[in-house]
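What follows is one structure encoded as structure tokens, with my remarks underneath.
Removed: one protein chain of the complex. Kept in place: all other protein chains.
Going by the order they are written in, the chains are A and B; count residues from 1 in each one.
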Amino acid sequence: MEPSDGTIVRRVLDGDVEQYRFLVERYRAQFGRYALAVVGDRDAAQDAMQEAFIRAFDALATCRKPDRFGAWFFRILANQCRNLVARRRDVVDMGTVDPPGDDRADAATDRAELAATLEAALARLTPEQREAFVMKHVDGRSYEEMAELVGVGIDALKMRVYRARDTLRDLLGGMP
Amino acid sequence: MTDGRAFGPGAHSYLDGKPSGELSAEERASADRLAALIRAYADGLKPVDPAMDEAVMAAVRRRGAVPAAGDGVWRWLLTSHRVPVRPVWVAALAAAAALVLWLAPRAPAGARSGAVAVAAAAGRDTVFVRFELVAPEARSVAVAGSFTGWRTDALPMVRGAAGVWSVTVALPIGEHRYEFVVDQTRWVPDPTAHAQVDDGFGGRNSVIVVGPKGLVRS
Partner (left out) sequence: MSGRGVRWLVLAAVLCAPAVLAARQGSVVSRLSARGLPAALAREVQRIAADAAGQGVPPGPLADKAIEGWAKHVPPARIVSAVRLFAGRMAEAGAAVRSAGIQNPSGGVIAAAAEAMGGGLKAEEIRMVVRAAGAAEEASPGLSVAASLAAQGIGSKQAVTIVVDAMEHRRPMSQLLDLPSVARSMHDRGMSPGEIGERLLPHHRDAGGGEHHGDKNDRPPGVPPGPGHPSGPGHP
């Protein structure tokens, strides 16, 4: 049976820093896709995650609820991702989003192009909408889970997700 | 082609995976299409490289232990690198930063960080200096110099986005010599320093002269 977050955090605070690795593995798995989908660029997402883990370590003594390390770490990660996206916004060319056409021969290319299309559209959402949308649809979280992680009410989160969907529908075309 | 209409509540429930009642064919198709796009996108997401774990652990090991909490100061350091510091705050923050430097990343047991001795002795005449190096290929970067007693593990830098490594240090006013140490073996000058001087061993040291009002570099 795997040790709880609280157990690992307490061991690390007591001096066994190698234990931190369990938290890193656990939350890379849990939040990796979130970072990727919010940031959009794999290298940048990895940088953000790495930085977040290091900052979390440096501030571990200030984590008031070691058993809830995940939620506490998520805030740090979300901040890192947000800062990164804000900086990259100046650099990335938004361009127009072209809805995919119908005549595609190769299924793999098709998927890749669809993915790229969604990626471009996601970049047009507000940070809150993108984050909520990713948590709902990429991570498949319930609104309750999301509320715990983000620290915002369920209704507000639903609003963000719904608006994100509406924007995406608008950008990507409503007709099949 | 866009139709400018939002999804109705039924479609949102449908997309939430809940019972949705009757949806028009058009709305259902639209929702299904969005869901398909999401699936394609999510399936294409490659996982974060597990090698990241080791990079994190390397940084963690260099720190040796979790820094002790100094609540207010840590929150400041954790959340902001861009807070403009007014001159009148310098003394208070410098003292706090000197304390943080002492308690934070430290040399292995038995050695004493040069930065600590300097910061503790200098008292009020210290100023924040930020060191940065663009080194996307590096696995580790540190600053070593006159203010660390040339220890290469006293001031590890943290990798940020786009491979920019950085660390902020409270230094006494005056002249300081240093270089960056990349991957623990390569000594690299700081192109943004004021001057490069001969180190006496056939290499160069970067020099900065820090005034009480701060440092200006490119």
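Here is the rule we use: a contact is a pair of C-beta atoms (placed from the backbone, for glycine too) under 8 Å apart; a residue touches a chain by one contact, two chains touch by 3 or more.
Keep in mind that what you see is a predicted model, and the values were worked out from it rather than measured.
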Residue touching the undisplayed chain, where the options are B:Glu22, B:Glu137 or B:Asp198: B:Asp198
Among B:Leu37, B:Val129 or B:Leu155, the residue in touch with the chain that has been omitted: B:Val129
Chain not shown, touching residues in chain B: 64-65, 68, 84-87, 89-90, 99, 102-103, 106, 109, 111, 116-117, 120-121, 127-132, 134, 144, 146, 149-152, 161-164, 166, 168, 173-175, 185, 187, 192, 194-203, 207-218
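By definition in this document, only the chains that are shown with their structure count from here on.
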Chain centre separation in whole Å, for chain B relative to chain A (CA means): 19
List of chain B residues in touch with chain A within their complex: 1-7, 12, 15-16, 26, 29-30, 32-34, 36-38, 40-50, 52-53, 55-57, 59-61, 63-69, 71, 74-75, 78-79, 104, 158-163
Chain A residues touching chain B - in the complex, by the definition given at the top: 12-13, 15, 17-18, 20-21, 24-25, 28-29, 32-33, 35-37, 42, 44-51, 53-55, 57-62, 76, 79, 84, 87-88, 99, 110-112, 114-115, 117-119, 136-138, 158, 161-162, 165-166, 168-176
